[in-house]
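Step one of this worksheet: look at the structure below.
Complex shown without one protein chain; remaining protein chains in place.
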Amino acid sequence: MSTERYGKKIETLVTIDLEKPAWVQEGLHNRWHPDIPAYKTMKQNTPYKIECYDWTGGQIGNNDSADDIKYCDLSKIHYLSGPFDIEGAEPGDCLVVEIQDVQPLERQPWGYCGIFSKENGGGFLDRHYPKAAKAIFDFEGIHCSSRHIPGVRFAGLVHPGIMGTAPSPEVLAEWNKREKELVDANPDADFVMANLPEPKNCYPGAVETEELAQKIACTGCRTIPGRPENGGNCDIKNLSRGSKTYLPVHVKGAKFSVGDLHFSQGDGEISFCGAIEMSGCITVKCSVIKQGMFKFNMKSPMYLPGPVDAHYGPGRYLTFEGFSVDEAGKQLCLDTTVAYRQTCLRVIEYLRRYGYNDYQIYLLLSTAPIQGHIAGIVDVPNSCTTIGLPMDIFDFDISPEAEVTSKDMGTCAFATDDLAEGFPLTDELPNYLLEIITSKK
Amino acid sequence: MSTERYGKKIETLVTIDLEKPAWVQEGLHNRWHPDIPAYKTMKQNTPYKIECYDWTGGQIGNNDSADDIKYCDLSKIHYLSGPFDIEGAEPGDCLVVEIQDVQPLERQPWGYCGIFSKENGGGFLDRHYPKAAKAIFDFEGIHCSSRHIPGVRFAGLVHPGIMGTAPSPEVLAEWNKREKELVDANPDADFVMANLPEPKNCYPGAVETEELAQKIACTGCRTIPGRPENGGNCDIKNLSRGSKTYLPVHVKGAKFSVGDLHFSQGDGEISFCGAIEMSGCITVKCSVIKQGMFKFNMKSPMYLPGPVDAHYGPGRYLTFEGFSVDEAGKQLCLDTTVAYRQTCLRVIEYLRRYGYNDYQIYLLLSTAPIQGHIAGIVDVPNSCTTIGLPMDIFDFDISPEAEVTSKDMGTCAFATDDLAEGFPLTDELPNYLLEIITSKK
Amino acid sequence: MSTERYGKKIETLVTIDLEKPAWVQEGLHNRWHPDIPAYKTMKQNTPYKIECYDWTGGQIGNNDSADDIKYCDLSKIHYLSGPFDIEGAEPGDCLVVEIQDVQPLERQPWGYCGIFSKENGGGFLDRHYPKAAKAIFDFEGIHCSSRHIPGVRFAGLVHPGIMGTAPSPEVLAEWNKREKELVDANPDADFVMANLPEPKNCYPGAVETEELAQKIACTGCRTIPGRPENGGNCDIKNLSRGSKTYLPVHVKGAKFSVGDLHFSQGDGEISFCGAIEMSGCITVKCSVIKQGMFKFNMKSPMYLPGPVDAHYGPGRYLTFEGFSVDEAGKQLCLDTTVAYRQTCLRVIEYLRRYGYNDYQIYLLLSTAPIQGHIAGIVDVPNSCTTIGLPMDIFDFDISPEAEVTSKDMGTCAFATDDLAEGFPLTDELPNYLLEIITSKK
Partner (left out) sequence: MSTERYGKKIETLVTIDLEKPAWVQEGLHNRWHPDIPAYKTMKQNTPYKIECYDWTGGQIGNNDSADDIKYCDLSKIHYLSGPFDIEGAEPGDCLVVEIQDVQPLERQPWGYCGIFSKENGGGFLDRHYPKAAKAIFDFEGIHCSSRHIPGVRFAGLVHPGIMGTAPSPEVLAEWNKREKELVDANPDADFVMANLPEPKNCYPGAVETEELAQKIACTGCRTIPGRPENGGNCDIKNLSRGSKTYLPVHVKGAKFSVGDLHFSQGDGEISFCGAIEMSGCITVKCSVIKQGMFKFNMKSPMYLPGPVDAHYGPGRYLTFEGFSVDEAGKQLCLDTTVAYRQTCLRVIEYLRRYGYNDYQIYLLLSTAPIQGHIAGIVDVPNSCTTIGLPMDIFDFDISPEAEVTSKDMGTCAFATDDLAEGFPLTDELPNYLLEIITSKK
């Protein structure tokens, strides 16, 4: 008979309660700041489980309306689990975070992808698709599918959108300085170029004094962008099971935080709330390479992906090209962002013929494991980017040579108000959008 | 005994003579223009072989000096083979080009990668690395290695940098208009933003009249950039053996051209002459999808890669992250081009510790099959891009955990003048460059 | 706020209690017989979770002795979960079992691999390695490692060793007939050639009458072998997450059973208890293709693997060849089993130089994702088989060119009695074994 039946249990550092919103739970915080106290301490080379709330802290429901997306409170996001001190980590070291597993919560086997309205968050294609929309994805083991985007099913490359270490005071000051300079230099920008410190709904974790809470609220950096110095919201789809991420350490203990779990995401996370967002549990094991920042000349994170993912064979990616000529035909010089937007639009235009509406495809591009590559970046004036769309995620043949049968593909979820106004087909839309939306008749 | 011993031979449409420069040979041209006459006609679904000169038409030699790069005449480039009419192709159709094989010429089993000086061509990192440099790669079957970058060896994903169809007069006019507008709008640019039509060294192919030659010289578009309407110089590393490219057809017969063969290239082709450039032979088989541009809502090319390439496993790519904060620490808003430049620099900084100089690594990043991905493009203000570096191309272990042994890695080729001036270590360089170059001591 | 926070829960059909042995729990059985009553019914296209006991029903412990292996009661094995009726399934149909997930139990994050002694079960190499041995593997997310085989770590391709449908009375009779004929024809065999029906420790599930229990005990087929007609104990390592298995249906409802979960296994499962055996939970979704056996001319199962596994790149498999010349130098004619045994021995001989003892390597070959191929099977008299050993599962470089450093690799677990007798180094062993075992000094 066995002397030890169960083996050693992995300790869970944070457990979330889905019955309560994120902003009343311990072990969470939503700013980057050196003074946010470590919630717990990890030993090196020891696995821990950490539950994470979905990025909106529970604002989005499993239903067929995008009302919750449209009116989502974007000041209440990114409730990261942590921070965690790692024993022995000191400034100048490199923190190695091995992701041993990432899973949805068994008690909540679904996720969502949202298109935020141009007025509330927006997204990469918001000039084309300014309205809120949503797709719910149900998880079936390693796979997911969505009643809002029929005909598609794929294995998740589950990963955290955010992993990062705390900035030192110097790094924090640098962030605030350079991001403010950007905002200040563009007073007439028609969109938010950077989110500066914002006291409203700052959730600083278990700070001991109100004074410190105020300090963090006023100077703590927002979690929206990834940043070279600490990683953060990089939204790299390949930081999945088995990966090892190498993060710079700026403060004693490293103060590692993690959150914003994704069941799957395409390169670019283009719809902003662009992955399949979910609550879940991540298992990590950390270690420290002493003086690693110097050994590696390290100015930003690096990583080794895990050996496991869905592989389709190179010949199974139908690949679209986009160039730095914008929607109006204007030539830009090596603007890779514009090139990637064109590439996205090319995929949408192609997939329309199967009966999807543009919002459905936009949601699909955000969530499916599309491969977004920089193909050419030196041949003035055109950058060329590509998107490889895995054909095997469709249950019909999308290759150009295959016969096309028109199908009823239903629709994704829209907001009640917008539908009342006749959306997605409305005269109020500019012509170029009408053309896009009506083109599939 | 066999009734038919040899099978049917594949016809060769263009044969190049390496003893002569490209600009005296037939079946070549170096402009995009609807009036360049088709050199020959292809039947559909029939394989043909086409030899192509290296992109400089033979200006670069297999030696240990970058003088030929430094003084390369950039008006004498891109001698494309063709144009070829494809039977049955008409405007609005989609031309399908299946690449059956691409090989170096057996009579010239080597290629080169060049870094052009900032004054003559430049490249993606020319502010950091303004001098000319070169590496010669020797081919051994599917592999290549370079005496100028020891310790590295990889299989080529051989491909043509350029494949395209001829523009219609309308498309040509649109190109010239929008590129001129870009140049006109940026009179003070410190680099060439676009190359407008240039009569000097225009090689229009077998035009019948001098008048037509003049017309092409004055209005024919340069071949430097890829363009959405016809493909062209897209430098997509995956258009290799077995791939199928879908190109819009704008003129009767399509007038397909091909050239600028590469033995291997990394995503971005960052050093501009950035692949392993070579002369070679491509075998293609073309067919036409009638009305394909309309069926596919096609505004730019798409493709299916071939099923065959070197695969290393996802866990074998050491991956670097870069963000849209520039070298001076300035924050930019979703500038993916800047982000990719940062990513390139991060790889260079990392690989220095093995004894390579920066120019060697720059050449390596241009030529090895690095995977350049757009990771996040919506989290203002930072774009995040990544470069996956296949660790298995090195004959030593470059993983962060492995021990580092300092080696003598020799050097790539530089220009005689520059070396005479003390390059690559010279006081005349700005401090930040000095720091970069001397950091490996 | 969300209208539906949790989504629909997946029903669990069988829950096992690790505190109790398998043979007192409901929803389990350990014979194939048409009269074993269905435990529950599944709807088509509906996911269900099913917990499964490890193949020994809890006889093996997480400790450092192989006593439990040596004295394991092999009549108490393969407590399969089920049988389950699938709505609508009828004889002649094809049952499609999609595995949506397979996981170890969170409450027992470890597994084991055992070498059974030649007297009790044996294994593929039992003439060479006749003693009991064991390795415990700890799970860390997708990875596992063993304190008994240091230096190795790999991602699991988790799968059930056994999935099958119930035989019809005719199929059952055919099995019993042909297996008895084999035994009868080989009265002098020095090993068990087939396990015929055995009343001892038969566990027939929830039969209503003792008479039926007796019938099943006397005629129910043992679960040791896989069989073409219903699948069963095929031990195919690729029937993992995302796979779809197509099984013949012989009785109304199909009566599907599943069990014998493995965290990982090499091709061949050579040590018999040869995978990383574990208790766990499998999520399946079943559907029925009407008349599928006829449509597919189906005489044995077929499957589509899932798209997700660990991939290492073809060049990362160090591959060994073995031929049908046996250990004594005797030439056999196209005996592929002997060829595969030689291949296994070749790997063992190679890996000795790193400090492992042979039993450790035998355990490793059983559990790691080695690729066992039939290379040539027509060139009389030699079959040629190969084993591809993924080099990336070692934390040191095992390629032939790498330097070899001798390490202390500890040992796997052995049985107390055997160790007392001086095993693994003892004079009682035949010379050829001594030579093998002592060769590493």
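Going by the order they are written in, the chains are A, B and C; count residues from 1 in each one.
Quick note on the criterion: a residue touches a chain if its C-beta (ideal position, glycine included) is under 8 Å from a C-beta of that chain, and two chains touch if they have at least 3 such contacts.
In this text, all values refer to a predicted model and were calculated from it rather than measured experimentally.
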## Note on the structure
Listed by label, the shown chains touching the absent chain are A, B, C
### Task
Using the definition of touch stated at the top, determine which of B:H33, B:K76 or B:R241 touches the missing chain.
B:R241
### Message
For the chain not shown, which residue from C:R147, C:K330 or C:K407 touches it across the whole complex?
### Response
C:K330
### Summary
In the whole complex, of C:K49, C:K237, C:H250 or C:K285, the residue touching the missing chain would be C:K237
### Message
On subunit B, where is the contact patch with the chain that was removed from view?
### Response
1-10, 18, 47, 58-63, 68, 99-101, 107-110, 138, 140-143, 155, 241-242, 283, 285, 306-312, 392
### Query
Mind pulling the subunit C residues that touch the left-out chain?
94, 96, 123-124, 174, 178-179, 181-182, 186, 191-195, 224-228, 231, 233-238, 242, 246, 267-272, 274, 289, 292, 295-309, 313-315, 317-323, 325, 329-337, 340, 342, 346, 349-350, 352-353, 371-386, 388, 399-401, 404, 439
### Task
Please give every residue of subunit A in contact with the chain that is not shown.
310-316, 392, 397
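The rule is short, and it goes like this: only the chains that are shown with their structure count from here on.
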### Query
In how few steps can one go from subunit A to subunit C if every step must land on a touching chain?
1
#### Entry: Centroid distance [mean C-alpha coordinates] between subunit C and subunit B, Å
51
### Task
Measure off the straight-line distance from the CA centroid of subunit A to the CA centroid of subunit B, and report it in whole Å.
32
### Residues of subunit B engaged with two or more neighbouring chains
313-315
